[in-house]
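Every protein chain except one is present and positioned as in the full complex.
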Amino acid sequence: MTDVVLSREIARQYTDGETRIVVEGGTMRAIVRQLDEKYPGLKGVLSEGMAVAIDGTIFQDFFLEEVGPDAEVCFLPAIEGG
Amino acid sequence: MDGDTNGYRWIGTRTIRPDGVDKVTGRAAFGADFSLPGMLVGKILRSPHAHARIRGINTKKAEVLAGVKAVVTSADFPEILPAEATKGSSPPNYRHLSQNLMAREKVLYDGHAVAAVAATNAAIATEALSLIEVEYEVLPHVTGVLEAMAEDAPILHDDLFTGGVDPKPGKPSNVAKRVEFAIGDTDAGFESADLIVERHYDTEGIHQGYIEPHAVVASMAADGQANIWCSSQGHFMVRQYCAGLLNMNIGDIKVTPAEIGGGFGGKTTVYLEPVALLLSKKSGLPIKMVMTRDEVFRGTGPTSGSYMTIKVGAKQDGTITAAEADLRFFAGAFPGAPVHLGCMCGFTPYDIENVKAVGYDVVTNRPKAISYRAPGAPIAAFGIESAIDELAKKLNIDPLALREKNAAKQGTRTAYGPTLGVVGFEETLEAAKNHPQMSEPLGANQGRGIASGYWFNVGGESSASVSVNEDGTITVTSGAPDIGGSRASLCIMAAEIFGINIDQVRAVIGDTTATAFNRHTGGSRVTFALGAVVIEAAEDCILQLRECAAKTWDIDIDAVEWENGEARPAGDNAGKFEPLTLPEIAEKTPMTGGPISAKKSSNVQGPGPAFGTHICDVEVDCETGHVKILRYTAIQDAGRAIHPGYVEGQMQGGVVQGIGWALNEEYIYGEDGKLQNPGFLDYRIPVASDLPMIDTVIVEIPNPTHPFGVRGVGEIPIIPPMAAVANAIENAVGLRLTSLPMSPPKVLAALDNGD
Partner (left out) sequence: MAKNHVTTTINGEPVEFLCETQQTLLDVLRDELQLTGSKEGCASGDCGACSVMVDDRVVCSCLVMGVEAEGKSIETIEGMADGDQLHPLQQKFLENAALQCGICTPGFLVAAKALLEKNPDPTETEVRYWLAGNLCRCTGYDKIIRSVLEVAEEAKGA
């Protein structure tokens, strides 16, 4: 199982305020699909301009990343540097 | 630190950079140093108004002037419809980029490009500009962030509706979006606090201030194939953006990177290149365009200014119970202020259960903002680190001790979601505590300030190839521009992996045909991400070298090991063979399978986030309001310093940019919305006589996701200085300054008011 953490903003608009959601897991692509199944519309918002932190390590392009069991996945805005 | 190279031969040493001799002899070719035969000169006509509708443009007189070969306006550029704005997987909004490149229906800032000409020489081009007739309908303008957010503010974009708010607004606004990051319950957190500090802060727009103005030489043939020579922070980015803005095939454009004379984030976009391409196509000749310093200030992206409200609460014993930030950043003419990054980074150095950071991205009639070294974070840190300092003073707790008590560490949950992995914040605080500067005596009107900062650092798409030349020397080819000495670091890493002398390795930055896509240089990513790819490619080459040796000795490859630049039999059972050096193997390659090289491309993830803590001593002259920096020490976790000299250089450079931001730099707009100080005389960046030596301490808590433990270093050093200086001023004369820059007139006014 994977713990997914969403920002309050996204939670307010898509998940009735739930910021922590448990899904089955697998690849990030599978996780996004599982989230969208629970809360329709989430896929769109999580697929653009977002990065993820898997157990604290940040991934800017993440769809194929494998997520281990009992991992924590946080969605955050993509990061630009200067 | 030096001398202890952890058993490495080259990692951690101060080698001479491979591109150095060309730079000290004036031979290195920067953007404006290139020429093509038959080249025309291109120049841009810029709006003199902060906000106006373009009723008409008449270019006829310019077109017929002798010597003028082409004139372009926005009519020559494809219009990018809202639906096409974010094509591909890249971040820029092409529609906004296109409108910024050359104004369509409206000009949105003093300096906004309106038309461009190409002529046989600069004098004719300048005259041609004066012959272009533009009919403007001047509109009311707004340059301040609070003014732009007001109900009755002039609206810049009729199709901009505030994102991130519920319900979706029906009226257009200058607020492009609202973002929020929160954990816990800040109301409850403040309830349980014994002491609360709440303050407003404001900062002005700041330019990256690179000494090299933007420059390009472009040549586009009638069949649409193009060559571009320019300096940028990403020649692949230049290629991609030109293709996107002009509806061209990416493969038809070749970009050759010039050396770059500073970027700091400001050259991660395009201003001249697409214009030059169109002028070249129309005229049938190559075009050279170089910005003047005036154009750099008026027409290229500075970073945001802000209005911030910071509130922090703590118990008597110093435990911070709640923290809130309300950050309002102005983005200039198009959305894109880095306010979300400021929200995310600001409180991260502290382990606080209840945090709420809200940000607003607001458009104003100023040049479109672009990244500047850790975008958003320095601004937020000015407010937050000042508030933490004030909290410490009111609690009667030493500012370092307060930070130590609440320090973020591995396992701390950040306000933006993830928990931190292995990080070195506490180690920077420890190093600060023990630093000799802390015990330097302070005299009258002298004071000491501490501040910290955090930045995520970035990874990203990186491609490189490593080739073994016929004589055993190594060539490393990569595709991300070298803005601070990364070629030196790549050579060091390659030499370390191969086990050979550093002078046997050369690093070159290839053009867009030499490697696969590279994300631009920024986000402190090159030594980390390109380094990782180069290491992988070098290891692949070593595998091939071992295979060659195995074939030469007719044994199994598993029986061959590589050490110190040679292949050896692994143990006595493998056979009694003399080791083969790199040059010896390279010589034999025609017989052992051909040339040895490896190309690697990867989207490198898992950069090491990092922290810095700075100590600043100042002296305030109460007669003039002038603040002198007496001593400054920057302490930073670099993970592993590949080349200590260049890591120190990044720290010192970032610190001095921060000092300029703190004390002098600002965009000054008149009532008419025009920029009053578009030059280095009145946009005052620090000079050598303003500063002391900048002491540096490199702390190394290796990043577990990089083979050598590298963390990005370039951006963190600009985050703490503004608060470090403000805190030092407070300590010196009891003045809490909350408005940047803390320039002499403002310091004097505050002293006179007895604030």
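By letter and in written order, the chains are A and B; residue numbering begins at 1 in each of them.
Basically, a contact is a pair of C-beta atoms (placed from the backbone, for glycine too) under 8 Å apart; a residue touches a chain by one contact, two chains touch by 3 or more.
Because the structure is predicted, anything quoted here is derived from the model rather than measured.
Engineer: Considering all chains of the complex, which shown ones does the missing chain contact?
Structural biologist: B
Engineer: Given that one chain is not shown, which residue among B:Ala62, B:Val238 or B:Ile694 touches it?
Structural biologist: Checking each option in B:Ala62, B:Val238 or B:Ile694, the one touching the absent chain turns out to be B:Ile694.
Engineer: Can you say which of B:Gly189, B:Gly485, B:Gly673 or B:Gly709 touches the chain missing from this structure?
Structural biologist: Reading the full complex, the residue touching the unseen chain is B:Gly485.
Engineer: Tell me which residue among B:Arg199, B:Arg293 or B:Lys551 touches the hidden chain in the full complex.
Structural biologist: Considering all chains, including the one not shown, the answer is B:Arg293.
Engineer: Against the chain that's been left off, what residues of chain B make contact? List them.
Structural biologist: Touching the missing chain: residues 14, 16-17, 19-21, 23-30, 32-33, 35, 123, 208-213, 259-264, 290, 292-293, 483-485, 643, 645-646, 648-650, 652-657, 679-681, 685-689, 691, 693-694.
By our rule, only the chains that are shown with their structure count from here on.
Engineer: State, to the nearest whole Å, the distance from the C-alpha centre of chain A to the C-alpha centre of chain B.
Structural biologist: 27
Engineer: Sort out for me which residues of chain A touch chain B in the complex.
Structural biologist: Those residues of chain A that touch chain B are 5-9, 12-13, 48-49, 53, 55-62, 65, 72, 74-82.
Engineer: Would you pull the chain B residues touching chain A in the complex into a rising list?
Structural biologist: 86, 89, 91, 164, 166, 179-182, 208, 264-266, 268, 338, 340-341, 344, 370-375, 416-421, 456-461, 522-525, 603, 605-607, 609, 705, 712, 715
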